[in-house]
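With one protein chain withheld, the remaining protein chains of the complex are depicted in position.
Chains: A and B, in written order; residue numbering restarts at 1 for each.
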Amino acid sequence: MFGLIPKEEKFFVMFRDMAKSIVEGAVALKDMLDNFSDPLKSKHLIKEIEHKCDLHTHDIIKKLNKSFITPFDREDIYSLAASLDDIMDIIDSATQHIIVYHIDRITPEAKELGFIILKSCQTVEKALDVLEKHPQRITDFCVEINSLENEADRVRSDAISRLFNEEKDPIRLIKWKEIYENLELVTDKCEDAANILESVVVKNA
Amino acid sequence: MFGLIPKEEKFFVMFRDMAKSIVEGAVALKDMLDNFSDPLKSKHLIKEIEHKCDLHTHDIIKKLNKSFITPFDREDIYSLAASLDDIMDIIDSATQHIIVYHIDRITPEAKELGFIILKSCQTVEKALDVLEKHPQRITDFCVEINSLENEADRVRSDAISRLFNEEKDPIRLIKWKEIYENLELVTDKCEDAANILESVVVKNA
Partner (left out) sequence: MFGLIPKEEKFFVMFRDMAKSIVEGAVALKDMLDNFSDPLKSKHLIKEIEHKCDLHTHDIIKKLNKSFITPFDREDIYSLAASLDDIMDIIDSATQHIIVYHIDRITPEAKELGFIILKSCQTVEKALDVLEKHPQRITDFCVEINSLENEADRVRSDAISRLFNEEKDPIRLIKWKEIYENLELVTDKCEDAANILESVVVKNA
């Protein structure tokens, strides 16, 4: 009979596993941007991690659809899973663009964005690590994710400003503009996840 | 008194009608891309169908807001209607771009995307056709829509890669990049609809 009681804490494990995969993805992206020795290898690795995140998301939604009782609101579980999946999707798509555009060297601003992205994903992981046992500690992580997004926004804005000032080749300009926008978008998606987490915590306070 | 009982099966008819309009739109788009004999005429036809889909969406939401009982979750009916409306909006916007950009001939990749879009919309229609009576058959259609989206993603990525390799005119490059992205986006929206459908089916299994 006890078998019928859904192990709702499973959701927390699933979210933590997913966050771990996202951090792996962000490490691979940062490594690609820093070294740029074998971008194709990085691309394949990131695509693999992105696929793993798709499976995580699918598992969470499947479990959600089968659970009578959930540790927090069903729609918040769904939104959180979708927003985590978005983070990894954008990491993957930013990587794809760098390959498709035949970029030959990485600018300092792109490396800086890679660094901020990794910190942001690690902070999302920390927030998910405390969600089950110490939810009151989440707010601090959310504040940090917010300020990392602001930092990335500034870096991207300065980078694009410099691009329009210095780059005379419009095709290179198009490529880099999109690369910067994609990289910054990763931190936006981290902020979306943080907003959902914060609202979950306040609702269940 | 029976008149007070909402005819909830009406929703299924409304969704099927909307899917039929979307397939009409995809046929018109494919025809425009394949023949390109009278693009302005295609544009007007597609705009008309897009307007019809707006009315379908509006009707579904109006009915939703008046119904006490719905065949599946209210928010899923709303999301499904919105996601179907998105499919037709993007078909329309892709068409508008081709006209505004004064494109003179259609590339093989754009035609290929037109073909995938039509197949994807037809599969959405098939999924909606079985939603009421044979919901368990929906999963197969969703898998197909997913793999069509992957195919469109590959075609777009290869097309843009070729564009950056071959196109020396940056203005033509901008135009075609956006056309490919818009066309691929139609299959993304079909996938969004498929995800909602799949979750509805699993929830009500």
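Following the convention adopted for this analysis, contacts are C-beta pairs under 8 Å (C-beta built on N, C-alpha and C of every residue); 3 or more make two chains touch, one makes a residue touch a chain.
Because the structure is a prediction, the values reported are computed rather than measured.
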| item | value |
| --- | --- |
| Contact set of subunit B toward the excluded chain (per top definition) | 61-62, 65-66, 75, 96, 100-102, 170-171, 174-175 |
| In subunit A, positions touching the absent partner | 75, 157, 160-161, 164-165, 170, 173-174, 177, 199, 202-203, 205 |
